[in-house]
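What follows is a structure written as structure tokens; I'll ask about it next.
Note that one protein chain is taken out, while the other chains of the complex remain in position.
Residue numbering begins at 1 within each chain, and the chains themselves are lettered A and B in the order written.
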Amino acid sequence: MLIIPCPHCGPRPENEFRYSGEAHVVRPADPETLDDAALAELLYMRSNPKGRHAERWRHIHGCGWFFNCIRDTVTDRIERTYPAGTAP
Amino acid sequence: MKFSLRTLFTQGLSGHTGWGPQWRTPEPKPEYDAIIVGGGGHGLATAYYLAAEHGVRNVAVLEKGWLGGGNTGRNTTIIRSNYLWDESAAIYEHAVKLWEGLSQELNYNVMYSPRGVMMLAHTIHDVQVFKRHVHANRLNGIDNEWLTPGEAREFCPPLNISANVRYPILGAALQRRGGTARHDAVAWGYARGASARGVDIIQNCEVTGINRDAAGAVTGVETSRGTIRSRKIGVVAAGHTSVLMGMAGVRMPLESYPLQALVSEPVKPVFPCVVMSNTIHAYISQSDKGELVIGAGTDAYTSYSQAGGLHIAAHTLDAICEMFPMFRRMRMLRNWGGIVDVTPDRSPIIGKTPVPGLFVNCGWGTGGFKATPGSGHVFAATIARDDPHPIAAPFTLERFRTGRLIDEAAAAAVAH
Partner (left out) sequence: MRFRTADGGRIDRTRTLNFSFDGRALTGHPGDTLASALLANGIHLMGRSFKYHRPRGLLAAGIEEPNALVHVDRGGGRDAPNLRATQVELYEGLNATSQNRYPSLALDVGEAARLFSRFLPAGFYYKTFMWPASFWKRLYEPVIRAAAGLGRAPVLPDPDRYLHRYAHCEVLVIGAGAAGLAAARDAAVTGARVILCDEQNEMGGGLLSEPAATIDGQPAAAWVAAVLADLDSRANVTLLPRATAFGWYPDNMIGVAERVTDHLATPDARVPRERMWQIRAREVVIATGAHERPLVFPDNDRPGIMLAGAARLFLNRHGVRPGARAVIATACDSAYAAALDLHAAGVAIALIADLRANPVGPAIDAARAAGITVRTGTSITGSTGHLRVTGALIGTEWVACDCILMSGGWTPSLHMHAQSRGKLRFDAATANFLPVAMAGQRSTGACAGMFDLATILPGHAVSGIITPDGGHAGLVPGAKPKRAFVDFQNDVTAKDLLLATQEGFRSIEHVKRYTTTGMATDQGKTSNINALAIVAGELGNTIPEVGLTTYRPPYSPVTFGTIAGASRGALFDPERRAPMHDQAVALGARFEDVGPWKRAWYFPGPGEDLHAAVARECRAVRGSVGIFDASTLGKIEVVGADAAEFLNRLYTNAWTKLGVGRCRYGLMLSEAGFVMDDGVVGRIAEDRFHVTTTTGGAPRVLNHMEDYLQTEFPDLRVWLTSATEQWAVIAVQGPGARDLIAPFVEGIDLAPAAFPHMSVREGTICGVPTRLFRVSFTGELGFEINVPADFGPAVWEALMGTGVPTPYGTEAMHVLRAEKGYIIVGQETDGTVTPDDLGLSGMIAKSKKDFVGKRALRRPDLVVPNRKQLVGLLTEDPAVVLEEGAQIVADPAQPIPMRMIGHVTSSYASPTLGRSIAMALVEGGRGRMGKLLYVPMPGHTIAVRVVEPVFHDKAGARLDG
């Protein structure tokens, strides 16, 4: 069970959180402008890197905030977390 | 040397000095007609069928570690084909038909054991979903039958069919031809068969780049053992697919998750079949060696660590103990993780890619072992003919653009 540093609450065990997939997948202001390939990119294509991964977690059994996290997917070590909507 | 009771007997008399290597260990050649990246069951099966059925023998299988060291050797060996959608049923049934003759085909006992796979229904919603499967399977010619709780217990005596438990058993779907096989033997058997037909099996050879020409077509791979040329490259790398495809600039709809499994200490035969329960997240069988083989869930987050949290195993074992309270004093002997590559619709991707000469076979998620022969068979045909095998044709990468998903997850979904 990971220890995840919630940017709002501090370090907490993983079972207080819900993993929410890759971070910085941008939904455009007007999705109607996307062609099918770009839509597939938004909906389905993921970088899935072996190494540093920018991902989203939600402190669902805590403050409730979504936030972003940089984690190494090989070691599972978390480098840092930062609020949603901010750059890595 | 052919494997048989006779050769085993004569070798026994002469101290087993005559057995040679089961596959050759050659140095990589500068060029092949086709390169398979990934020496797991699916990759080795692909190479085998390329050589055995399509006459493409100048083939290399490149494995960064040891053969079958990924999910092939880390799964719970369940085989079944009672999937809902026609496309899925077709490919898994294709695999089961190949499993049925695989030991003889390979002259290697892969111990395919059709002991029956039973999926328990605990809620009315489960009953509706499983009956939908049973009916669809029947009309597709795939065995899958509905059992009452009493019939289920008759087939699997350890089941508790009392109504006075948290999740009573309301019935079960049983595929009698489903079962298990010996996972390592599948990799070794295909390796031996492929090697005998000319395929070069190269272990400890990590692919570090995919080379392409000016037109974008593949020309070969860079590896930890040098450049190897080929105009056809098949990536069959499960959890590492995204990384490899990224070398050719292809983004994939995949996420790699740790999937845990565990075994108990071996005991005398006590569990006759495979039992799965989606509602309480547990599946269990007993290996020929006597270990209870138990599948756990995936961890919540993507990872390549081949390890996971203790709470995942705990959540699985509490379900097993709840269903089978007599196993509570059994002991966990080994617990391990694999890396499963999961697609958004929980169905595989098999076929061509936007890069000429580059083929991919991935996305088998938590259920790839059962498909091994079928997957290799249709992928080999796809590579050999540069045209999707009819059974592989629906499983395109393109479907994520068109929306023509094959959503087995939704089919088994929980809602309302």
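Rule of thumb we're sticking to: contacts are C-beta pairs under 8 Å (C-beta built on N, C-alpha and C of every residue); 3 or more make two chains touch, one makes a residue touch a chain.
All of these numbers come straight from a predicted model, not from anything done at the bench.
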Given B:Arg57, B:Lys97, B:His125 or B:Arg251, the one touching the chain that is not displayed: B:His125
Selected residue (touches chain absent from view) among B:Ala313, B:Ala371 or B:Ala384: B:Ala313
Chain not shown: contacting residue from B:Ser81, B:Gln175, B:Thr223 or B:Ser264: B:Ser264
Full-complex contact with the absent chain, from B:Met330, B:Ile383 or B:Leu397: B:Met330
Those residues of chain B which, in the complete complex, touch the missing chain: 3-5, 7-9, 12-13, 15-17, 19-25, 65-67, 69, 73, 86, 100-101, 103-104, 107-109, 111-115, 122-125, 127-136, 138-141, 166-167, 179, 182, 184-185, 188-189, 203, 264-270, 280, 286, 288-290, 292, 307, 309-310, 313-314, 317-322, 325-336, 344, 399, 401-405, 407, 409-411, 413-416
Contact footprint on chain A, counting only the chain that is left out: 1-3, 18, 20, 27, 30-32, 34, 36, 39, 42-43, 56, 58, 60, 64-66, 75-76, 84-85
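As a convention for this text, only the chains that are shown with their structure count from here on.
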Separation of chain A from chain B, taking each centre as the mean of its C-alpha atoms, in whole Å: 29
Complex contact set, residues of chain B against chain A: 240, 242-243, 246, 251-256, 300-305, 307, 309-311, 344, 400-402
Residue numbers on chain A that touch chain B, as the complex places them: 1-2, 14-15, 18-19, 21-22, 36-37, 39-41, 43-50, 53, 55, 71, 73-76
